[in-house]
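Coming up: chain A.
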Amino acid sequence: MSFKVPSNFNELLKLIEGELSPISVDVRSSKRIYVDIKKEDIRRAAKLFLDLFEPLRGRFSTATAMDCRDHFEILYHFSFSELGLVLTVRCKVPRYKPEIDSIADLIYGASFIEREIHDLMGIKFMGHPNLRRLVLPDDWPEGVYPLRRYG
Partner candidate 1 sequence: MMSGGELVIPLGPYHPAFKEPELFKLYVDGESIVNIDIRLGFQHRGIEYLAQKLTVQQVVFLVERICGICSTSHPTCFCQAVEEAMGLEVPDRARYIRTLIAELERIHSHLLWAGVALHLIGYDTLFMYFWRYREPVCELFEELTGNRQHYAMLCPGGVRRDIDLKKMRPKILKVMKEIKEAITKLADAVARDRLVRARMEGIGVLTKQDAIRYCVVGPTARGSGLKIDVRADEPYAAYKELGVDVKVMTEGDVLARTLVRVLETLESVEIIERCIDSMPNGPITAEFNEYPVADGIGKHEAPRGEDIHYVKLNGTPVPERVKIRAPTYANLPSLVPQLIGYSIADAPIILGSIDPCFSCTERVSIVDVRNGRTITLSMDEFNEFCRKRKNPLKVR
Partner candidate 2 sequence: MIDLWVVGLSIAYIVLIGLLIAPNIGLFLTWIHRKLGARMQWRIGPPIYQPWADVIKLLSKELIVPETAHRATFLLAPLLALATVILAFLIMPFVGRTPLAFVGDVIVVIYLMSMPALAAMIGGSASGNPYAAVGVQREMTLIFSYELPFIMAALVPILKARSLKFIDIINYQLGNGPLVFTISGFLAFVVMVMVMQAKLALPPFDIPEAKTEIIAGPYVEYSGPLLALFKLAHAVMLLVVACFVSNMLLGGLIVSDWSSYVVILTDLLLIAVKILVVIIIAAFIRFYNPRLRPDQAFGMFWKTITFIAALALILSFVPIPYF
Partner candidate 3 sequence: MTKLKAVLEGFRALIKGPFTVRYPFEPSPPPETFRGAPKRDIEKCTACGACYQNCPTKAISILDLGKEVAVDVWYGKCIFCARCTEVCPEEAVKMSLTYDLSTYNKEEVRESVSMPAQRCQICGKLITSDRQVDKVIDRVKILPLPLNYHMMVSLCPECKRKQQATLLLGLRVERVPAITIPVAVSEKK
């Protein structure tokens, strides 16, 4: 590990600001942090947090994909039990090219949710070991994504 493990809330914030160069950091409360990063940085973020999992009793909770009319937003929720907080990393994915790097090979727990988002929202996860159909039945038509709100 090339960094000092943060022992409190402020150190974690500092670490994120230093390591990930986020677009913005939104501290809602002592339990919720929202960090906006560029979608290219997601693997870097995943690697960073993976290293924090053991010392901070953290884990990848889930990812939410949202249809925001002109772009998609993916929110990766990480929980850190030691600090009792949920850290949400937000990435914007353009609508014309719905692609983002996969973190499933780093964090095994992310494999399902990426496939699910691929199914329901039609976002491609580049480098996912197995991006097969997951939730929907096999005879589901191609190119129809039930959770997309705006076409």
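Keep in mind that, in the parts below, contacts are C-beta pairs under 8 Å (C-beta built on N, C-alpha and C of every residue); 3 or more make two chains touch, one makes a residue touch a chain; residues count from 1.
Behind the choice of candidates: all candidates are chains of the complex that A comes from, given by their letters.
Since the model is a prediction, treat every value here as computed from it, not as a measurement.
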Checklist entry - With reference to the defined contact criterion, which of 1, 2 or 3 touches chain A in this complex? => result 1
Next on the checklist: Could you list, by residue number, the parts of chain A that touch candidate 1 in their complex?
Outcome noted: 31-32, 53-54, 57, 59-62, 64, 66, 75, 77, 79, 81-82, 84-86, 88, 104-105, 107-113, 115-116, 120, 129-130, 132, 134-138, 146-147, 149
